[in-house]
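To keep things clear, I will list the structure first and then write my remarks on it.
Omission of a single protein chain aside, the complex is shown with its protein chains in their original locations.
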Amino acid sequence: MTSKTNPGNFFEDFFIGKNIIHATPRTITEGDVSLYTALYGMRFATNSSDMFAMGIGFDAAPVDDFLTFHMVFGKTVPDISLNAVANLGYANGIFGRPVYPGDTVSTRSEVIGLKENSNGETGVVYVRSTGTNQDGEMVLDYIRWVMVKKRDENSPAPESVVPDLPAAVSAEKLYLPDGFNGAGYDPDLSGSRHFWNDYQVGEKIDHIDAMTIEEAEHMIATRLYQNTAKVHFNQHTAKDSRFGRRLMYGGHIISLARGLSFNGLANAFKIVAINGGRHVAPTYGGDTVYAWSEVLEKIELPGYEDIGALRIRTLACKDQSCADFPDKDADGKYHPSVVLDFDYTILIPKTAVESI
Amino acid sequence: MTSKTNPGNFFEDFFIGKNIIHATPRTITEGDVSLYTALYGMRFATNSSDMFAMGIGFDAAPVDDFLTFHMVFGKTVPDISLNAVANLGYANGIFGRPVYPGDTVSTRSEVIGLKENSNGETGVVYVRSTGTNQDGEMVLDYIRWVMVKKRDENSPAPESVVPDLPAAVSAEKLYLPDGFNGAGYDPDLSGSRHFWNDYQVGEKIDHIDAMTIEEAEHMIATRLYQNTAKVHFNQHTAKDSRFGRRLMYGGHIISLARGLSFNGLANAFKIVAINGGRHVAPTYGGDTVYAWSEVLEKIELPGYEDIGALRIRTLACKDQSCADFPDKDADGKYHPSVVLDFDYTILIPKTAVESI
Partner (left out) sequence: MTSKTNPGNFFEDFFIGKNIIHATPRTITEGDVSLYTALYGMRFATNSSDMFAMGIGFDAAPVDDFLTFHMVFGKTVPDISLNAVANLGYANGIFGRPVYPGDTVSTRSEVIGLKENSNGETGVVYVRSTGTNQDGEMVLDYIRWVMVKKRDENSPAPESVVPDLPAAVSAEKLYLPDGFNGAGYDPDLSGSRHFWNDYQVGEKIDHIDAMTIEEAEHMIATRLYQNTAKVHFNQHTAKDSRFGRRLMYGGHIISLARGLSFNGLANAFKIVAINGGRHVAPTYGGDTVYAWSEVLEKIELPGYEDIGALRIRTLACKDQSCADFPDKDADGKYHPSVVLDFDYTILIPKTAVESI
């Protein structure tokens, strides 16, 4: 009779090339989309209206790309980060085939890097995780690295392998939608007349709006994604922890920032890449989250006349207006309000439909 | 480089005849219906069961008419009431074609009235808003008026135009369902044996039950409707406001009162008109809402032998039982517990199915 419960993997359990098939494939439904809208106030027309989405070339309203991200991420938690001390970063995230309600997403991961920390207590594990739909098509492929506890401090360190990670996903690696129909993109319905041509590199946008997050909300979200990390759910033990509170799933802030970014980036109709990201500080129930964005790069997409890409950096701050764009200082130290620094690439029509 | 965020419209931005196409068309889904049920405890058989609904002549279970209302209302907020000081009233609301899960609702508005206030700081804007489905059929058409800030106190006042609003939608303007089949209306399944014939004008009904509203609940609801009014979501700024709290979306109370009204009006299977309504006082998280109703009018529907209409006035009260029917006093001053006074018209079978 062995223990029937999952102890999670420790640093020693990972080796380069290890493949993990994650449990609980997930059929993503209209119900998930409704909850997602209700938790973050999403208003992007492409994800909200089948008619709008079909008008620009989708089969129906695809689910928000970050909902796909959470669904894939959540599945990796029991195998990758149950014994994690910290979620350190993301890189090289590529969104593939759009996910539609009814699609079933399965997730697997491969260990691509390992580096023991000098304290001998923990190590950094790099994994490449891939979500695929029921037809085997990739829907999301990304790398993350986490600091994981060792089971035994005396176990020998593995050979260090640190993968070479790109600063950003390059344009030719982006998965672009087939048959985008710019003539169907109605700016009255999308909610903004600001398009690719109107944005400038270095431009900063305060998204103005803010949301206070309740404990019930972040727990409902995190369970929806079937993310089981204990720190999000148990106030009985959290009250005696360093923070005294349940820690919020960092991804909740990513989606909240995306929701807030509608006010300023309403035409960012599709996320195509996650270039990097850092959860700068923890968030808790009761925090109020604001966000601002900076345009890092304007990307031409060869073969696509009517859409371009923008590389965007969105920062989320807690209990602090973003009117002054709270950021890192010259020493790289973040303003104390910053909780998220996220770098991603979106698609946006080049100009208003009238002139296409 | 211009500001990319939406500042909303000020009083000066409205003119008689101005047409606004609102952003973010919305495909309403089964997921939205589940959340609606879960937020308000809806139990009307017509909206709960495809079988019941089809048995009385619908194509499937239509969504609750007030869910349609919120979806349409929410879309108007960024253009009409982002700079509103108060939501003053509703009139002439007509529910048209039933909305079924899968339908996509788009909303547009026309400015039909303007009146600057004597203080020169604000004005009243009257708009007629219309929601239509993917086939262009009207699903809701209603008038509301809001008090909106002026951008500049010195800008000249427009000519005052105050539309002539009916006290109630007249019977001949009601949109009645095709092919209602009274024989399919089973009172065991609907939950009540009280029908049109059993109600009397002037009758008052205490709906007995009550609900305490949590902050997470009203925010989840309001975001589901894609209503972006800042006052509902930001405790960080609300704590320093006059109220010190997030204000609840008034429509949340309308639906909660409708949910409570099941206990007394279970056979009110369809809402056909909003005659008027007033949010008498604000509500906040933690408030407990009760409701009572008064039958204002019994309406015969020519050509419909087995259904009639009731014009109902439902009042919602906070932290106060409605056993004594809290109301306005002789001077028109409301009992301090009253938060909503809502006047609408419902359809109800004339008598139990056995005797039809």
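Letters A and B mark the chains in the order given here, with residues in each chain numbered from 1 onward.
The working rule: contacts are C-beta pairs under 8 Å (C-beta built on N, C-alpha and C of every residue); 3 or more make two chains touch, one makes a residue touch a chain.
What you see is a predicted model; the values in this text were computed from it and never measured.
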Next item on the list: Touching the absent chain in the whole complex: find that residue among B:A23, B:A61 or B:A91.
Entry: B:A61
Check: From the list B:D13, B:D209 or B:D327, which touches the chain that is not on show?
Finding: B:D209
Notebook entry, point to check: So which of B:Y40, B:Y225 or B:Y344 would be touching the chain we can't see?
Noted result: B:Y40
Next item on the list: Pick out which of B:E30, B:D64, B:E116 or B:D141 touches the chain that's been left out of the picture.
Entry: B:E30
Checklist line | Among A:L35, A:V127, A:M248 or A:L340, the residue in touch with the chain that has been omitted | finding: A:L35
Note to self: On chain B, where is the contact patch with the chain that was removed from view?
What the structure shows: 29-35, 37-45, 48-52, 61, 101, 188-192, 194, 198-200, 203, 205-212, 214-217, 263-266, 286, 288, 319
Note to self: Suppose we count only contacts with the excluded chain; which residues of chain A make the list?
What the structure shows: 1-2, 4-6, 21-27, 29-32, 34-35, 78, 101-102, 104, 106, 134, 214-216, 219-224, 226, 228, 230, 233-237, 246
